[in-house]
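A protein chain is absent from this complex, but the other protein chains hold their places.
Residue numbering begins at 1 within each chain, and the chains themselves are lettered A, B and C in the order written.
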């Protein structure tokens, strides 16, 4: 059986990175439903993120999105975070919201647009220098909508060239995390549609290029934990973007649609050493809260990841390996399910109390009155959203 | 073999309805790429639609979307259309773009919101009275994002109540067309997710309630032509929303992603009498042109539907039935494929010339200089889009 | 909060029907892996099923499959069951394993084949008369592999005719349960591909025709609990075929692939009164154990359904409805998840002990020595499988 003290230690030291854009307005192509109290600038996003960390104790890092989180003085932004007990994390580039990018960014047929996109990526590394961020997270909306629209391999060549230029610019302690996505917003080809494409590029770039697994970016039926295990085996798993989906890239709260899948993914992480800080696997949330309250939704997601992690850590690996080795299908499955079927909420409550936290993060947040305060105070200005 | 004169007559009399919103800006949740020359109001949309009809000869009807196409005087709008040789078609309701509709419209838990949504639907029937439209097309974005969020059957009850009230309001020559969609913008449950749900409601409502098949609204692998055939058998096929998809509801140009599927669908229509005007099947386009030029994209889509129709009409039904009856799998398939593999573009060129049209609609449109004119003239104002 | 005594009572009175074919050999098209000790005839299948009931206390009924379970004397078979504390359940017809059925059974273009298939279905009702079975379960492998192969609507006509003849033959206390399936073994069209088709036929047939939901028979992304709720609302849910799938109709143990989905389905059953015996909803397993030990696999599946049922019964419906009514998305979701996250194994252990059973069904079965006995004794003869 797993040693409970080690399980608790692992849970206490877990770091779940929350996304600055998870605190702003978001929606679907049909409608963005604005919410009261939403932040108006990156500083207010950090204020909200600090509330999540205060309630959960495991969310001390915040991902930025450029240009949405562009500020004059990134040192001041980092200081604002530090004052609230949190820090700045990955820098996410954005080369999909300018009219120039209609037919692509770094893969665009026009070299002028490619240059503009590359300059933005290099600017993101400048920002990382200023914020002390380790990770540059690259997601490209690039692709085509119609057969024949552009040449698949010409676009790969352009992509490789841009990635190479960015990789060359990285500092010794910086990494490039390359994200893949099956489709949307491109509907015929996507230039980095699957882990294989991201892996092939990262392999050529070098050790500081790694793959990001967004749990909502796969075709129906694709086994995500297989990919996670394979990338860990190859030393190429840079991190996760956690969220939930029933259909496409629904971007619901992590753990909300298929908690068993989240557990299976984290079981592979645990079994293959991915929770060890030296492997550098980053655990980020990347969600789009369309109808639910923002801060409580992030808290709930953090808790869901925590619960799945706790279950993954409770798997009796010795018993599992013994059953696997003897070819006992039902016994091996039963070992895994025993951990999954355990109610880990009491254990997590204990872990929180030992850290001096309220055992119930939702109640903790409610007790702060923060929600009422931001609704009252954040009046006027422009609410943050996907375009700001 | 099919009689060529009858095929030509059918092609000449075909009516493909184009959507007013297909002429405005549209996009994905990531970005709307604005285009030059896009209409600023419903009148300009009709001007563009008239160009499509002038070039193709088979697109004399335009679907409206309320409130996007709300005007002071619908009689004047109809007159504007008539002056340009076209007419107003289906009225599409919109109960998904108001903050009140965050949790649903006619299925919302709050009766006040339901009332508001119902009032909008009834207003749409008022508009139909004014425009002389036959069809009220209902698509509901209603659904839930999270398990437990709301009660599936309570929402069905509310839906049934609203549909009943609208049905009761319809005039003797008016119809209600109920559209279904698997998902988006709702990601856990959708209140009308499949044809079965739409069919069950229409059956209870009565003969003037019929189902609309949007070709992009199904789960992967669902056989759309089966649904089309089944609904025709039951007298419940009200019409189509044509568009293309590779993944989800991509809303690409009709016939662009799977022209063979479009042919199979129209083969079922042809074989089951669905092209006969008295069946009332409406052939609409419903697309979202994100990156391609609007008017030429509609023209291309109209041509794609025409070509698939021509192939469907060329199927040798006598030979097909003989092969089917004798259980000759390969021969029956070959009969169908013979029609599909035929290049029908010469036939359609002939049909157009016999109508006094340019055999090449794309060239015809280019020759008008319309595109240059609207780019030059439509300066200032607010471009039409999904929110206007 | 749900009353614990009522929850326990519901769990004690639950009836899960196990399939006779679940005890025989099965496999994929690539290979059937035979197992030692597998039954050689229907009597031995009942012996195995009795072990499952002895271990779990909730599996007293066994589904038959004709012709796989054809015997001379069905009264004797029923007596054999009764002596072992179990009884015969639904009769499953089989019109897919004769060379005549290559192009269909009741939908075959040749009336001779249709007659043969219909005669088999009527024979199944004769068997029901002899066994006292209430339910005739109809699954048709009928469909086509190639576009054009046969006429979709002609096949619907033939299907309707056969169903009508069978319905007319049913006794007053007998039901017809019509199953749908997206695909396999037919790969282009399936004659009953979805719940809508099954529902439409059942509606025309009358109240004793109802729909069966097999949890493995849907397209990716289809929300099964929506269908379950809708059919319950319409009084048309006849029962379930439980099994698990990651991809297609994988026929894995119930609850193995997505236990949260199984819970959501049973939550709809619980909320809409489907556990009440008078609704007549049948809870069957329908699985294909390719690599795991048969009897323990059935026990595990029964336990998985029990656990999901217990969680569904523990949902605090008052709290849920309050949160739903107030539009509190996160609170409503949390009520549901509270029940799901509960470890119900102690409760079920208690329920078993109160019934005089071993709290651990797997251990109970192992203690009987049955497995060793059948391996030793069932030597020679022909092992039961999908063709026998």
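Note that in this section a contact is a pair of C-beta atoms (placed from the backbone, for glycine too) under 8 Å apart; a residue touches a chain by one contact, two chains touch by 3 or more.
Everything numeric in this text was worked out from a predicted model, so none of it was measured.
J.: Which one, C:103, C:166 or C:284, makes contact with the chain that was left out?
T.: C:103
J.: In the full complex, which of B:157, B:343 or B:372 touches the chain missing from this view?
T.: Hidden-chain contact among the options goes to B:343.
J.: One chain is left out of this view; which of A:210, A:244, A:272 or A:358 touches it in the full complex?
T.: Selected residue, touching the omitted chain: A:272.
J.: Based on the whole complex, identify which of A:91, A:232 or A:297 touches the chain you can't see.
T.: The missing chain is touched by A:232.
J.: Tell me which residue among C:185, C:207 or C:369 touches the hidden chain in the full complex.
T.: Answering carefully, the residue with contact to the hidden chain is C:185.
J.: One chain is left out of this view; which of A:97, A:149, A:279 or A:341 touches it in the full complex?
T.: Checking each option in A:97, A:149, A:279 or A:341, the one touching the absent chain turns out to be A:149.
J.: In the complete complex, the non-displayed chain touches which residues of subunit B?
T.: Listed in rising order, the touching residues are 220-221, 223, 246-247, 256, 258-260, 291-293, 296-297, 300, 307, 329-330, 333-334, 340-343, 345, 362.
J.: In the full complex, which bits of subunit A touch the chain not displayed? Write them out.
T.: That gives, for subunit A, the contact residues 103, 109-110, 145-154, 156, 182-183, 188-190, 193-197, 199-200, 203, 218-223, 225-227, 229-230, 232-234, 260, 264, 268, 271-272, 320-321, 323-327, 329-330, 332-337.
J.: Tell me which stretches of subunit C touch the chain missing from the display.
T.: Answer for subunit C: residues 27-31, 33-34, 96-97, 99, 101-103, 141, 145-147, 182-185, 187-188, 220, 245-248, 250, 252-253, 256-257, 288, 290-292, 386 touch the chain left out.
Going forward, only the chains that are shown with their structure count from here on.
J.: Let me have the rounded angstrom distance from the C-alpha centre of subunit B over to the C-alpha centre of subunit C, please.
T.: Once rounded, the distance between the two centres reads 40 Å.
J.: Hey, how far is the Cα centre of subunit A from the one of subunit B, in Å?
T.: Computed value for the inter-centroid distance: 38 Å.
J.: Out of subunit C, which residues touch more than one other chain, so two or more?
T.: Residues 220-221, 223, 260, 329-330, 333-334 of subunit C touch two or more partner chains.
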